[in-house]
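Every protein chain of the complex appears in place save one, which is left out.
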Amino acid sequence: MKPYPFEYTRVSSLEEAVTLLQREDEPRIIAGGQSLVPILAMRLAAPSRLIDIGGLSALRGIERRGDVLRIGALARHAEVMASAEVAEAVPLLARAISHVAHPAVRNRGTFGGSVCLADPAAELPAVCTALGATFEVFGSDGLRTIPAREFFLDIYETALAPDEILVAAQLPVACPKERFGFEEIARRHGDFAIVGLAVRARMEGTLFAELDLCFFGASPRPVLAQNAARAVIGQELTDETQQAAVSALTADLDPQEDAQADAEMRLHLAGVLLKRRLAEIAGKERQQ
Amino acid sequence: MSEPRQSVSLTVNEERHDVTVPNRKHLADILREDLGFTGVHVGCEHGVCGACTVRIDGAITRSCLVFGVQADGAEIETIEYLSAQSETRDLVDTFVAENALQCGFCTPGMVISAAALLAETPDPTREEVRAYLSGNYCRCTGYQAIVDAVMMTAAGRRAAKGERA
Partner (left out) sequence: MSKQILRAPIGQSAPRERARRFATGRGRYTDDAASLRGLHAAFVRSPIARGDILEIDCDAARDMDGVVAVLTHADIAGRYRPWRAGNALLPEMKAPEQHALPPSRVNYVGEPLAMVVATSRALAEDAAEQVFADIDPLDAVADIETALAPDSPLIHEDCGSNLCVSLTSGNGKFGADFEDADLVIEDTLDFGRHTACPLETRSMLAEYDPGSEVLTLRISHQCPHQLQAELAKILGLGQHRLRVISEDVGGAYGLKQQLYQEDVLVCLAAMQTGRPVRFVADRLEAFASDNHAREHRVSARIAVRKDGRITGFELDDLFPIGAYPQYPRTSLGEGNHVLRMSAAGYDIADFRSRLRLLFQNKALIGHYRSVGHPVACAITEHMVDRAAAALGLAPETIRLRNFLSDDSYPRETPTGVHLHYLSQHACLDRLLADMDIAALRSEQAKLRGQGICRGIGIASFVELTGTGNGFYGPGGIDVSGQDGCTLKMEPSGHVRCMPSVTDQGQGTDTGIAQIVASVLGLEVADIRVLSGDSEITPHGGGAWASRGISTGGEAAWQAAQTLREQLLLVAGHLHQRDPATLELTEGHVVDASGAQITTISEVAHICYFRHDLLPDDMPTELMVTRHAVPRAQLFQATNGIQAAYVEVDTDTGFTRLLGHWVVHDGGTLINPKLVEEQIRGGVVQGLGAALLEEIRYDEDGQLLTATMADYLVPMASDVPDIQVSHVTSGTAEGALGAKGVGEAGVAGASGAVLNAVNDALGPFGATVRQMPISPRTVLTALRAAAASATTPPFEDAP
């Protein structure tokens, strides 16, 4: 299980990386490499050159900038997990990150790497989508931003142009009326989810004023279940609204079959998660 | 096409090594084949089993998920070194005393991971130990002796601290 041979360059600037991206036949960016290295080892990809952006300090760091938390593309999962800023400003991410892989992988795997891989069953793309994050990307025309909700196109497919590099993610800082929920169903701890759900809700008393339900593992990309959300928005959670939301998932999700679950089971599990997370959020409000 | 190579400088167990390696060679193979650190075990080569866990710049890492060229300039510690350091020797001794290993193939990775856990969480619960070590596959033990060994090491360290205080 050895990769095909490849050239390797550790770049010292974003510009150098972009130049190489434009010049090479089959370039591939490597950062933490925790997903890419196995792909290469299994010879599922044959890049002509790996462009290692690991040394670009501009892509590091986790920093609060007003009402967004900016997470550098090279921030390690372990850094995100240990960050007091993340815990305070983006509690949904704090909850999700512990589900990502295992300690040794979290020490090296990066936030940007997970986002750019766009695995439909991964946690971080779903969190970014649920929260309406924005991605800063750098390319030959300089910096631009892409909303997370327009970034994930299909399995392993993103809106990044071939010569663009993800620089950072801006995640909105939680406001007091927001509530979050996160749950995933995986065969074992650290495995990719069969189905997962990241929830952002803004509550007005016991009413769901806003609701973003992002399912992962339930479609070829992280998906906002808008029909399900509409069934609850503006209302309290009752057996009827809950059931309406669950029923609406059929229109929202495009579940695929794999070894763990067929489409019907995925849809069913998505419904279970939806009920549980909404009940948790609504239950806490009622207690207050 | 001839094999693309680069020279890298690795500090392994406090000793500097300059080697020229194929770009595609992962760190585990370099440590084993080029430098002779055969305590680094290769179990899956796709980052699942944890047998190749080493410390890179102080953080536990799967050495099959890092190409040698990426590790240029890094400080690496393997089981050969870590097991002899005072910070981990008690853990190693407890693994042996509690028979927390059978075939031993997972053990270097398991010990290094367990050492990292105890550095982060000196007083873990059994569940925390199980969760932290759930990236390290052991086919021989029932994991219970491993959890016992980690818990006993933690207790031993607390006791030693108490004695000093």
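Order as written gives the chain letters A and B; numbering starts at 1 within each chain.
Please note the rule applied: a residue touches a chain if its C-beta (ideal position, glycine included) is under 8 Å from a C-beta of that chain, and two chains touch if they have at least 3 such contacts.
Predicted, not measured: the structure shown is a model, and the values here were computed from it.
Chemist: Which one, A:95, A:189 or A:230, makes contact with the chain that was left out?
Modeler: A:189
Chemist: Using the definition of touch stated at the top, determine which of B:61, B:136 or B:153 touches the missing chain.
Modeler: B:136
Chemist: Which parts of chain A are in contact with the chain that was left out?
Modeler: Touching the chain left out of view, chain A contributes residues 1-5, 42-43, 185, 187-192, 194, 259-262, 265, 268-269, 272.
Chemist: Go through chain B and note every residue touching the omitted chain.
Modeler: Interface residues of chain B facing the absent chain: 2-3, 22, 24-25, 32, 36-46, 48-49, 51, 78-80, 83-84, 92, 95-108, 111, 126-127, 129-131, 133-147.
Methods note: only the chains that are shown with their structure count from here on.
Chemist: Which residues of chain B touch chain A once you look at their complex with the stated criterion?
Modeler: Result: residues 1, 3-4, 6, 22-26, 45-47, 50, 53, 56, 59-62, 64-67, 69-70, 72, 113, 116-117, 131-132, 134-136 of chain B touch chain A.
Chemist: In their shared complex, at which residues does chain A touch chain B?
Modeler: Contact set of chain A toward chain B: 1-8, 10, 30, 33-34, 37-38, 40-42, 50, 52, 54, 78, 101-105, 107-108, 188-190.
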